[in-house]
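Right, I'll just put the structure down here and ask away after.
The complex appears here without one of its protein chains, the remainder shown in place.
And now, chain A:
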Amino acid sequence: MYAQMVKSTGEGVKSPEDMTAEERAFQERIDAGEKIEPKDWMPAGYRKTLIRQIGQHAHSEIVGQLPEGNWITRAPTLERKAILLAKVQDEAGHGLYLYCAAETLGVSRDELTEDLLSGKMKYSSIFNYPTLTWADMGAVGWLVDGAAIMNQVPLQRTSFGPYARAMVRICKEESFHQRQGYDIMMKMANGTPAQKRMAQDALNRFWYPSLMMFGPSDQDSVHSAQSMAWKIKMNTNDELRQKFVDQTVPQAEYLGLTVPDETLAWNDDKGGYDFAEPDWSEFFDVIKGNGPCNVERLAARNKAWDDGKWVRDGLLAHAEKRAAAKVAAE
């Protein structure tokens, strides 16, 4: 998943005694592992939180095309170009499923798009970092998609039916992307000295931003507590970050690359690695719009939307003409 710091009701989880009968019945369905479908009754806060989360995830898929699109025209071989095109096409497809899932909650794709373009809604902080060498295509697949998968796999069991089903499809494709990314890293790490340097440089730049993808620690967050009670969120940010580090460090070792964290050490007691936290002030800067590429990314999306207006208007006008002609003929 590419959603960070999604706000919920902000009021914390209600006790069963404080719930209305409807709310209690709803919570019982969720506790029993049932799926909530669009036409079912749901608390307003559940609906709102889901729209924020699914919307942010969809936006991330859309903006996420840009850092990779930056290298499609410079891909080094025909096969790499084809794989990258297929990947970006998948991402646009993920955006589409997710907007459709959000639409079942009563918000249109155009409304969500406008909130993205105005800066009111966010997308994942990771896509505000630049892709500077071909190795970044490897690092994005390996680390960024790897981090996304950590979140998305449990979300296949999330309580909202359309979201869970979208996630099943998305996960299959994401794990393929991650393997492709790792494959690029393998080629680079075992390549010429210049390629090795690119691979290490990509890891150096993407390691901490990847750790930030999970969001700051949320063990005391009332928003997260409510989302977890509703099974919109399945694990804490720290749990997922730990899992990601534990999975990724041996992969880096296998590549012969060095994780840019001098404090990194295996901890026998917890059965996982101890590692340094990312610089959270940088994270909050990026969230506020001060990441290296925030301005370019939003400008690119706004330009695409503005430049495309005549196309959307034209196709709509044509569809209306055809519909009118059909009615006239009947």
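The criterion applied here is as follows: a contact is a pair of C-beta atoms (placed from the backbone, for glycine too) under 8 Å apart; a residue touches a chain by one contact, two chains touch by 3 or more; residues count from 1.
Assume contacts and distances are computed from a predicted model.
Trainee: Between "Xanthine dehydrogenase family protein molybdopterin-binding subunit", "Phenylacetate-CoA oxygenase subunit PaaC", "Carbamoylphosphate synthase large subunit" or "NADH-quinone oxidoreductase, subunit E", choose the name on the UniProt record of the chain that's been left out.
Mentor: "Phenylacetate-CoA oxygenase subunit PaaC"
Trainee: From the list A:Thr77, A:Thr263 or A:Ser281, pick the residue that touches the absent chain.
Mentor: The one listed residue touching the chain not shown is A:Thr77.
Trainee: Per the definition of touch given earlier, which of A:Leu85, A:Ala164 or A:Leu264 contacts the omitted chain?
Mentor: Touches the omitted chain: A:Leu85.
Trainee: Given the contact definition stated above, which residue among A:Lys7, A:Arg47 or A:Lys187 touches the chain not shown here?
Mentor: The missing chain is touched by A:Lys187.
Trainee: Counting contacts across the full complex, list the positions on chain A that touch the omitted chain.
Mentor: 62, 65-66, 68-69, 72-82, 85-86, 88-89, 92-93, 95-96, 99, 109, 134, 184, 187, 191-192, 194-195, 300, 303-305, 307-319, 321
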